[in-house]
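One protein chain is absent from this view; the other protein chains keep their places.
Take a look at chain A:
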Amino acid sequence: MCLSVPAEVTELLPGDMAIVSIDGVSLEISIALIDDLAVGDYVLVHVGYALAKIDPAEAERTLELLRELGSVAQELRP
């Protein structure tokens, strides 16, 4: 139940609903908890609701940091 998964918004529907794609599987969810959503945005989905928007720039920053952290250690300890 506690799982939340990243999903891409593929269609906005009336009544604060949207269709999202999770690994190619379409799902209708509520977007009542999110402001300003557009098709192509990624959201965190939990029990049928979008909980938060995923920020692509922040995601990339974290990934870069992770790569760096992972490789610096390699240099320290060959």
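Note that in this section a contact is a pair of C-beta atoms (placed from the backbone, for glycine too) under 8 Å apart; a residue touches a chain by one contact, two chains touch by 3 or more; residues count from 1.
We adopt the following convention: contacts and distances are computed from a predicted model.
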*Unshown chain, UniProt name, "Cysteine desulfurase", "Hydrogenase maturation factor", "Biotin transport system permease protein" or "Aminomethyltransferase"?*
"Hydrogenase maturation factor"
*What residues on chain A make contact with the chain left out of this view?*
1-6, 8, 22-23, 29-30, 32-35, 42, 44, 46-49, 51-56, 58-59, 61-63, 65-67, 69-74, 76-77
